[in-house]
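Selected chains from the complex are presented in situ; the others are not included.
As written, the chains take the letters A, B and C, and residue 1 is the first residue of each chain.
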């Protein structure tokens, strides 16, 4: 009883951390190992870099989390990032006020998300292939509107400074954006009915239908959020670099998915959350920073990265497994979690 | 004024009439039993009332007003709550959340503290003891069922529809549930109750409605009917109670299980089955019957004990080795565990033989011939053997599962709930088949929650309670009451 | 051909710090190193835009190899921008934080890496822009001009094909800056020549795609409809040549390319390629420049390698000295 009481009383943030303990433990272990072997890592300038570098993929991954929780996937985020970046750059070059240009760029992302939502929820095409198609198509659009060329623009304004390279309260602006987005996502997933619908749809689509969960609307919103986050990442990228490039965001989709999965969210949907994603994105950034600091050749970095992904997912899976294991339920659970034939 | 009235409801699927011109009413505080064979249209009717299907014709009135129920939300707003045959709970979410799901407390922002408190208080008020912070995944079946009902009530429903709520329950749990339903009715809630267990119907309902092939074949107060009358309305013929008919000439021991244990689930169970004999296994849900079958079969790892088939110990942990030793299992969950749902009927049948003999190639022509043979032999109703087995009805799918084992050749066959969800006609055919197999010298284990079924088929009956084998009874002399007494642990006190 | 023609670390030829043949007299003079190689001691960061294309991959490998060989006291960190300016920009910040003294950067995008380079300069790092310039003040830019390469090829095409010239273009990856520059350069070079560009498709700097796209174009343009193909790099040219040979139209279509790989030189000798424009890797030059900056020597703002047209007349001078092996 005491145990239960405890569980009942501990604030959910504590529980969240408890649920993601493996990611966090690896993370902390990594941080300690770094302190010993790569002291450079702890120089404030480097830490700020890591924070900054986690931001873009982090924001995309937070949006992706919503889609993956429904059991879907969004491969189109990279091209959405590019399209929103060039949209903003071109509008500003046409003399539009920064704020409005940014708003329109973000709406472009929402638009792509709605198209994805339509293909998935209404045309009922599997999310992988649906968003693969929009990925290809949107790249075409980004190239078309720019005639293929990068779009430099004047990113001297306050807002670009914040979104791009500036520091606020000693933290890099983009990292602050990442944190704000994360907090909103974490709260939305927990405190909004919409957030709970995502889990319902991803975990038990049939039960969701019977319970009257607005599946279609929820899917539309989830993909729109993913598109919005990708567009925000596009705006951040362009602000930072002072150029909107139609070729930006190349591997953002795979990196974001990796961050989400490392963070303990299952590609089958219904399990996971944004807290894990934050750590997943940070882990990827630390890994890459670390390999650079250690001077590992770029070729070998890829091999190492592949191995680390496997390891991290393995550990994240074990955490999820431990957390979800009830005695009686062993049979069913292991069927769901360990079914190798499901993506 | 009736709380709910339906007039002339009809619904057909791809030309097949699932429901034809059905009308009835239900008053506040009334418990209405909805009965009928499998496929009679009960679930279809319920799905219409809960907004999952639109009727082709007919109307629904609530408190005298015509209403349009076009989705689960509408039904909820109209005060109709449904507890489905398949549970509609979210296993990854907590009890509290499942209870309040969709009706979250708080304005836009969910107030979890309130949710937990309300959920706890609400469950207590129903006399249901479940820790609200537990995840539903970790609940027992009975707890899940209770929660499912509590969920309907939580929405202040005035009409509660229960689609076979007791099918998966046993003993005390059934009693608890029935008490709950009675309590509801006392508070003025109208209850529509679907059950295949007529005893429950007589103990609970005020009135009944019988469906057969989508048509209403009878309705009236329960006090003015009896068991046999209802059955004849359901099946349209006089019901012949299944005879206790078992093979008397049993042979040598074929299957021998010694001190089999699975951590926390089974405690040192021993049993033997002889050639030509049926061993019935009875027990309440959760007693460990399925676990026992799976442990013998070798899918779940055992912690102690040994299984011998024809004197040879079989290796645990590999179904294939058990299959090769001569064992077969007709599993509980037909659709996901028994058949290969996306494969054709013809492709399904030879699967076990292929595995058992380690065959590497397939001969489509022979496969088709084989399928034709079994189609005739087991009278499987199928139009196109090359079409996905998913298109067959439950009973026919079950025959395909049996065909797989017969084709492969088995010495011992374990059937776990072989007739669950199967209608009376097909049921009898399957009983017949089991008896024939016995006569051919197979050793058979039948696990069933339906005591008449166990009694009708078994030479001996093993009763499980909480993972212990608490009694072994003679199939010829045992009674339902005896079995129940052991199953609920009564014999131990 | 055999292993000796394989680009990569094994084929770095000379023993002392020596710029390549594409570094003309001025360039060589500009890169004269006063310090003794053994005295060069500092941390150098190398940031290449990507390793997913041959130049990037080879450069990422050659620079540290050369540095190790020539300047034992120089320590080199190499990063791979993975084709993403944001990633590359972060990596620059990272290396600056790590304490490098000199940065060799080949930016994914000239505008996009401006910020990172400015931050590096502000932190006191000396910056060498290699191959592709950054749109800001750097200590030196070493490279040959992509636009210039296009112009050189364009002029040559104009004179070879003349008024009857019907040219198709196999462009590099869409949106990549060399693609844009080599396309623009071509058009500038062709001005007034009368050559018509009848079609332009992308083949992603990839040999297999060059082959496939050229096959399609050969169908679309039967004999007489085209008489030249301009490819943005040699890889695509190899594919195009194969397609042309298989169609049996070697005699009617001439191939003009950019880069000057070993195989391209061989193709020029055998007549299957009309010309290529030498587009050198700037690995040797970059390493020497880094050594100069390490030792505090002054350096010119622009060190230009030559965009030389290589055709049958001068190909012999370049054989064995392709940009990648040189």
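By our rule, a contact is a pair of C-beta atoms (placed from the backbone, for glycine too) under 8 Å apart; a residue touches a chain by one contact, two chains touch by 3 or more.
As the structure is a computational prediction, the values presented were derived from the model and not from experiment.
J.: Only one copy of each distinct protein chain appears here; write out the full complex's composition as a formula using the labels shown.
T.: Counting every chain in the file, the stoichiometry comes out as A x2, B x1, C x1.
We take it that only the chains that are shown with their structure count from here on.
J.: Report the topology of the inter-chain touch graph, choosing from line, ring, star, complete and other.
T.: Shape of the chain contacts: a line, open at both ends.
J.: Which chain is most remote from chain C in terms of Cα centres?
T.: The chain lying farthest from chain C is B.
J.: Centroid of chain A to centroid of chain C, CA atoms only: how many Å?
T.: A distance of 36 Å separates the two centres.
J.: What whole-Å value do you get for the distance between chain B and chain C if each is reduced to the mean of its CA atoms?
T.: 72
J.: Distance between chain A and chain B based on Cα centroids, please, to the nearest Å.
T.: Result: the chain centres lie 42 Å from each other.
J.: List the residues on chain C that touch chain A in their complex, please.
T.: It comes out as residues 48, 51, 57, 60-61, 64, 75-80, 82-87, 89-91, 93-99, 109, 111-115, 119, 135, 173-177, 179-180.
J.: Using the touch rule from the top, collect the residues of chain B that touch chain A in their complex.
T.: 50-52, 71-73, 75-76, 82, 84, 86-93, 97, 101-102, 104, 106, 108-110, 112, 116, 131-133, 135, 137-138, 140, 264-265, 286, 294, 300
J.: What residues of chain A sit close enough to touch chain B in their complex?
T.: 4, 7-8, 12, 190-193, 196, 199-200, 203-204, 206-214, 270-271, 324, 326-329, 331-333
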